[in-house]
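A single protein chain has been omitted; all remaining protein chains appear in their positions.
Chains: A and B, in written order; residue numbering restarts at 1 for each.
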Amino acid sequence: MSANVLKVENVTMQFGGVVAVDNMNLEVNEGEIVALIGPNGAGKTTAFNVITGVYQPTNGAVWFQGEKIVENHPQGKMKKLYKGQNDGTYTHVLAPTPDKITQMGMARTFQNIRLWKSQTVFDNVLIAKHCRTHTNFLSAALRLNRKEEAAQRAHVEELLKTVGLYDVKDELATSLPYGKQRRLEIARALATEPKLLLLDEPAAGMNPQETDELTAFIGEIRDKFKLTVFLIEHHMDLVMDISDRIYVLDFGKLIADGTPEEIQNNQRVIDAYLGVAEDA
Amino acid sequence: MTTSKKKTVFLAAVLILVLAAAIAVDAALPSYHIVIKVIKKGTVYALVAVSMNLLNGFTGLFSLGQAGFMLLGAYAYGVLTIPVAKRISVYQYFDGGAIQFSLPEIFESFLGKTVGTTVGMLLALLVGGLLAALMAWLIGLPVLRLKSDYLAIATLGFAEILRAFFQWNALGPITNGSNLLKSYPDFEHATSYIILAGLMIAFIVLLINSTYGRAFKAIRDDEVAAEAMGINLAKHKRMAFIISSFFAGIGGGMLAMYNGTIAAAPFKSAMTYEILLIVVIGGIGSITGSILASYLYIFSAEWLLRGLDSGKFLFINAPAVFKNGFRMVVLSVIIMCIVLFFRKGLMGDKELPDLLGRRPKARNKEVVGK
Partner (left out) sequence: MQQILPYIINGISVGGQYALIAIGYTLVYGILRLINFAHGDVFMVAGLVMVYATTAMPIYAAVPLVLVVTVALGFVIERAAYKPLRTAPRMSVMISAIGVSYLIQNLAFYVTGGVPQPVTNPIPWISENVEILGASTKRVTLVTPALTIVLVIALVYLINHTKIGMAMRAAAKDFETAQLMGIKINAVISMTFVIGSFLAAVGAMLYFTNYPSVAITSGGMPGLKAFVAAVFGGIGSIPGAVVGAFIIGLCEELIKGVGYTTFSDAFTFALLIVVLCVKPTGLFGEKVTDKV
């Protein structure tokens, strides 16, 4: 088995009294497409936000490419809750901002599309290349970075061709139809040259045909850019089609993991999705 | 490609025209003439407005500290350029002050009169800009973490602190306390102002269209997305803040130059408000808008509407109504109308050359999705 790219270790995320993610452990291996599924409000996006540095976990650690990138030791109330389990393991807090994590090679899309509204399609992708520039603001303003700029622009054009948005590159990002906006978000994430791509409900709001196209597309880019993909999705067709493995989250807890077949036949997953009477 | 070429040609043509006009005006009119005054003040305001637009319009940081940074620049300029011989009369309450050199005079001694003085003056302006930038660097870290209106009020407060500080008697040997600084040199020609401010505005424009400028715009449009795409928010916000303050400092120095005297009192929040309103008139996020609005505002305030203050305007003679202060009332009513009914201002977020070429295709299309 190849080395894991992402490892989530005992991650708990608590907001006041609400435990959104409860002691999560998961691994995503190189080249895999792994899905995180679960009913609404199960804590999937929260998990993404912890992994990408938006939230600092109340407890736990995140490893990326064999390196610990996020870590927090139990504090306050959590101390009692998790005492024993990882007592003394975590000695310091590691909480990089999302931009640092992106620079390490992790990129994401958003559930509620967050494109830069006043920018064109081309610029949306070009801006994402900013984190890979080496020029300082002076040489950038004085145009001493023409070579780098040209290379970046060429790369963006190539990316836009790959995702099929080249013909609309000069339009405003927000004027694109929904499906294309989602593709643009993926292209933007790819522009940051990630190893691991996190997709938050990439097929939300898409019709079946668009979903099919997207399924094929995710596979293509995985192969083309040698990516590892970790995604949240509600469209089960897509999930079952492309995932190598699936994790199921319910009320913040992981309740199952396995191949698509295993998940489809797992009673706890079926219960979680269909609901089961408490006294049954 | 052709459109972008056309835009460049257009821009170059405008620049040459402006420069030619300025040289002609300089040659034809004495330096105390109202036209020269309007051009000079308008140019200074253009620079300051553009620097504010860089922060408020392009980076989306609503800062109201402009007057504070201008104050720093103004004082730096005055303190460093007053001729040594005149210091004893300027700093009459502080025994001639603590600083006994003058940059223009230092450079004059080995570069000759014209070149030396100019170099010294430019250097003093630069020092003012750097001081403002340094101050921005210092307060940027804590202040820029604040959200929109808190940032506004914190920067406003900072400017007020700075003003109190410069009026403090204990600093009198340097700042002359609450007395005026005066007798320092000024550029005689409006052309000098235009070239100087023009170069700095050009730098800002280049910066805005560079990869850093694009990052600023991304922060303005969606901070969360910008951060997720690897843009370091703290670093870039601070950078925009420092650069904007740098040019505000230089603008403050130039304003001091134009005014002929420096006191801390005028650099209060009303000055920041004035500049902000100019930016709004021009269009938040449009450089050419800010420039046009600055000239228009100064032209109206200093010249066109002058009659409103002195009894006679457009052949209407009504001294009872047209008395001192009426022109500012009219101006602020116009501003309020723009703020309320033409929120995009003169230019929206477009630039002058954009009016030539085609707009991005999507402008007139239905917005799909949300």
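Everything that follows uses one rule, which is that a residue touches a chain if its C-beta (ideal position, glycine included) is under 8 Å from a C-beta of that chain, and two chains touch if they have at least 3 such contacts.
Fair warning: this is a prediction, and the values are worked out from it, not measured in the lab.
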Which of these, B:I153, B:L199, B:I316 or B:L355, touches the one chain of the complex that we don't see?
-> B:I153
Can you list where chain B touches the absent chain?
-> 62, 139, 142-143, 145-150, 152-154, 156-158, 160-161, 164-165, 167-169, 224, 268-270, 273-274, 276-277, 280, 284, 323-326, 328-329, 331-333, 335-336, 339-341, 343
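Following the convention adopted for this analysis, only the chains that are shown with their structure count from here on.
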If you average the Cα atoms of chain A and of chain B to get two centres, how far apart are those centres in Å?
-> 43
Would you tell me which residues of chain B are touching chain A in their complex?
-> 203, 206-207, 210-212, 214-215, 217-218, 220-222, 224-234, 239, 243, 285, 349, 360-363, 365-370
Which of the residues in chain A come into contact with chain B in the complex?
-> 52, 54, 97-100, 102-103, 107-108, 110, 113-120, 123, 126-133, 135, 137, 140-143, 145, 149, 152, 170-172, 174-178, 181, 188-189, 191-192
